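For this view, one protein chain was removed and the others were kept in their places.
Now for chain A:
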């Protein structure tokens, strides 16, 4: 059996594959957002001086670092509806179960990334903010966080790519993401090479786009005035004229 380019291209442009890829990316994006939100508060807990904030945060990280993501997904989809009636209703789809499950697990890892990013911001920064009379919340939002984000960006990009691939785990709860789409096709046609190759192309495209996006975002955090110097030259004389 030779590699049939026609089957390969057919699958590559098929609505099933495109939909599968979209589902994979959507699960990854939503679980990363969830993981970042939970992870931020877990990181705050872990860096807090108060025991009562530290303990639950530590337990969270300990628990979700230990449990395999696959098991979390199975629990979310199979056990949760049995235990809590609200999860047996129609709104609780494999898609929702997948992104919440992966988000919960990923939060433990994002918490560590965010924690070390927060800690690596120089102590003098919050000291200077406090000396200006800024409240702790303002210091966090205006000074510490923007600097921590820059440090957390590269590892977060890696986690994101990992999540795109981890979304394939959701096949066990019958979510039709990219890899499941390929596998379903294979089970009918037995054209392994063509179907898997099409999946590979999609993963390559997705990760390439993500990498480009990441370097664009990182440039925004370069903190140099290359882009704005011209503007300031134009502004400076005007400012002088305005004052005199």
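In the analysis below, contacts are C-beta pairs under 8 Å (C-beta built on N, C-alpha and C of every residue); 3 or more make two chains touch, one makes a residue touch a chain; residues count from 1.
The rule is simple: contacts and distances are computed from a predicted model.
S.K.: There's a gap in the complex where one chain should be. From "succinate dehydrogenase", "ATP-binding protein", "Thiolase C-terminal domain-containing protein" or "DmsC/YnfH family molybdoenzyme membrane anchor subunit", what does UniProt name that chain?
M.R.: Spelling it out: the chain absent from the display is recorded in UniProt as "ATP-binding protein".
S.K.: Taking the entire complex into account, which one of A:55, A:128 or A:213 touches the absent chain?
M.R.: The single option touching the absent chain is A:128.
S.K.: Provide the residue numbers of chain A that touch the chain removed from this figure.
M.R.: 122, 124-125, 127-136, 138, 142-143, 146-147, 150, 221, 223-225, 228-229, 231-232, 235-236, 239-240, 242-243
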